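Apart from one protein chain that is not included, each protein chain of the complex appears where it belongs.
As written, the chain order gives the labels A, B and C, with residue 1 at the start of each chain.
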Amino acid sequence: MSLIETTLQKLDVPAEQLDYAKTGIHARLSITSDQLQKICRTLKAAGFFLETITAVDDLAEGTMRGVWFFDHYSESSRLQIVIESSRDNTVFPTIGMIYPGAVWHERETAEFFDITFEGSKDSRGLLLPLDVTFHPLRKDFKRPKHQIAGIH
Amino acid sequence: MIKSYVRDIITGLGSLLTGMKVTIKVMFTKGNTVEWPRQTAQLPEKFRGHIMLVPNESTGFAKCIACGSCVRACPSNCITVKGAKPEGAKKKSPTLFALDFTKCSLCGLCVESCPVDAITFSRDYALVDYSSKPFSAMNLLDDVASPFSGGSE
Amino acid sequence: MFESQIAPTYHLEPSEEQESDFILNLGPQHPGTHGVLRVILHMDGEYILTADPVLGYGHRMQEKIAENMTWAQVLPYMARMDYLSALSYNQAWVCLVEKMCGYEVPPRAEYIRVLTTELNRISSHLLWFGAFLLDLGAFTPFLHAFEDREKLLDLLETITGSRLTYCFFRFGGVGADVDATFLRETQEFLDQMRAHLPGYHELVTGNVIFEHRTKNVGVILPFDTSGYGLSGPVLRGSGEAYDVRVKEPYSIYPELKFNVPVEQTGDCMGRYLVRLAEIDESLNMIDQILANIPDGDIQAKVPKIIKPPEGEASMAVETPRGELMIYAVSDGTKIPYRVKYRVPSFANLSIFSKMARGQLLADALAILGSLDLVIPEIDR
Partner (left out) sequence: MISEITLIRTLLSILGITVVVGVNAIFVVWFERKVAGHMQYRLGPTEVGPAGLLQTVADGLKLVSKQIIFPQSADKPIFILAPIICLVPVFIALVPVPFSATWQAHELDVGLLLVIALGLLNTLGILLAGWGCDNKYALLGASRAVAQILAYKIPLLLCILPIILLSGSFSLREIVLVQEQSTWFALYQPVGFLIYLIAITLETNRSPFDFAEAESELVAGFHTEYSGMMFSLFFLAEYTYMLVASAIAAILFLGGWLGPFLPGPVWMLLKIYFFLFLMMWFRWTFPRVRVDQMLSFGWKILLPISLLNFLITAGVMAAL
């Protein structure tokens, strides 16, 4: 029983095992956004560390997929949590209070994909200048010709 | 208390002296500084200067057949190639081969993607000028003979 | 393209900003930050109340660039993220695509890859050693470390062609073969390095001033490490033996015998000792590689245009700064659909604001130096 299965056993959540050799991911979890914080608490208790938070803007299916990666120090077990949501005004719960390191990842993903992480105490952008209004990593992002307010 | 006080001072002083021993030893060993204007460092064989066209041994013309595979391979699209078929020849030959060296990252993808090995890295490293303009449109055809009668465009 | 006319006005909520406070801008142009990192320090005298890093001064939107380039064209951009260990990034990208397309890499190419990556790790640790000591005010160790690093860079230049931003690995192999003179010169470098290492320890590790500046300064508790997702020597300095080369072995690391140096103290000295021990480990690894590097060709048969099958994959690699994980989504075309770079320095820096609270300014710089940050890697 891998570390992921033992940890997720208590939560009766469908973990889909993946072929690690081909994808580098041990298990994937497709859940809805209200289960996220509960799962993250059990993962944190089991000693998983947060690798990264990102999103994939799937134009073909018209969905915005939030992706969370967790791994463990003692035994290599990369767990990918995926939450599907609509492309515009997507809202994901924050896990900033469970994993303090998640705040930056969330700020960056929010800034690039126009996602709001509700409950996060720091909604500033991270990498882009503070007064930027466009979201570069969305697939429908057109390179702005002076889109910044005040420049003509 | 006093014993540990004195011992700390002695060990502290000792560690400082060993540190000083190292620097004084290095002071009398010879470093290998190459005094550039008088001596020049030996350039490695795989050194990467800006790319240049390889002339064909016999005819002296560029080997390049203006197929444009290097243009497609370049990540920062700094090569522009135009070609035409000179009269009486089977393959095309470049009439314009411009390199924007200000954008080139010397990654070598163009050199590898060329089907006829017409591009290699040059070896001149002391490129200097008052502005970046001469390097933003380097015409590589100047260094090779041109098969077209008269000047190329 | 566009410039932001409005300077990033940064204001704390009124509750945090007392009248007596003294706001100091550490960076973005500062000798101690080794790159364009800006930390807004809220100081009380020399003590730091709050430290808030402001990122993005070196941001180039690498992930959007990857969505406009073919899989092969992204490789040179890898070296521009972490220019101190470009070969580890090359390895991550190349292994990722090989994993997705299922290409086999000939054994000699694998050995050359690990040989050059370990040399690159040593050159990265040497530069960190000099820069860390420079932050503590000692100028000479920097030059001593560069004396060895120069030889290393010349060595790598003879086969890769570049000194810092390598673009040497290819899908299914390496760019150039390794000849006898290179192997002999590597052996010479190993001997010179082993001769100089005791000099480093004498000059720095024993030094009482260095001990006072680094012992229990910036202690990372084991409790915090998983909360911030730390990795690399920063994590191994706090007692956690997590090394991607051991936990998720790739390439020929299972065949090499090396142990993962770990320190329990979790302070600047711990991280310092871990990195110097890692230089030793890399030297041993290179010995083993030089001893039994197989013959054979260095490049597998690979199609001209790389089109990984649809789907997603991730590849984790141990860079000198920690665990780099690249997560890529492919839609079957020759252009990646989405690429995410999980960079070690990003997580390692996120703990800085917690560690710098209540420290002196001099200690905050010692901590920044001990985290071994490469800012373009954080800003991507």
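Just so we're on the same page, a contact is a pair of C-beta atoms (placed from the backbone, for glycine too) under 8 Å apart; a residue touches a chain by one contact, two chains touch by 3 or more.
Everything numeric here is computed off the predicted structure, so don't read it as measured data.
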**Fill in**
Of the chains on display, those the missing one touches are B, C
**Complete:** Missing-chain contact among C:R80, C:R213, C:K247 or C:R380 belongs to C:R213
**Request:** Determine which one of C:T50, C:T140 or C:T265 touches the chain that has been left out.
**Result:** C:T140
**Request:** Just the residue numbers, please: which parts of chain B touch the chain that's not shown?
**Result:** 9, 16, 19-20, 22-24, 26-29, 31-33, 35
**Message:** Give me the chain C residues in contact with the hidden chain, please.
**Reply:** 22, 24, 30-32, 46, 133-140, 142-144, 147, 203-204, 207, 209-210, 212-213, 360-363, 365
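We take it that only the chains that are shown with their structure count from here on.
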**Message:** Suppose chain centres are the mean of their C-alpha atoms. Which chain sits farthest from chain B?
**Reply:** A
**Item:** Rounded Å distance, chain A centre to chain C centre (Cα mean)
**Value:** 24
**Request:** Just give me the whole-number Å value for how far the CA centre of chain A lies from that of chain B.
**Result:** 41
**Item:** Residue list for chain B, restricted to those that touch at least two other chains
**Value:** none
**Residues of chain A touching at least two other chains** = none
**Asked** Can you name the residues of chain C that touch chain B in the complex?
**Response** 69, 72-77, 80, 140, 144, 147, 154, 157-162, 165, 167, 170, 175-176, 199, 202-204, 206-209, 211
**Message:** So in the complex, the part of chain B that touches chain C is made up of which residues?
**Reply:** 11-12, 15-16, 18-19, 21-23, 26, 31-32, 44-48, 73-75, 105-109, 112, 121
**Asked** Touching chain C in the complex: which residues of chain A?
**Response** 21-25, 44, 47-52, 54, 56-57, 60, 67, 69, 71, 73-76, 78, 80, 99-101, 103-104, 112, 125-132, 136-137, 141, 143-148, 150-151
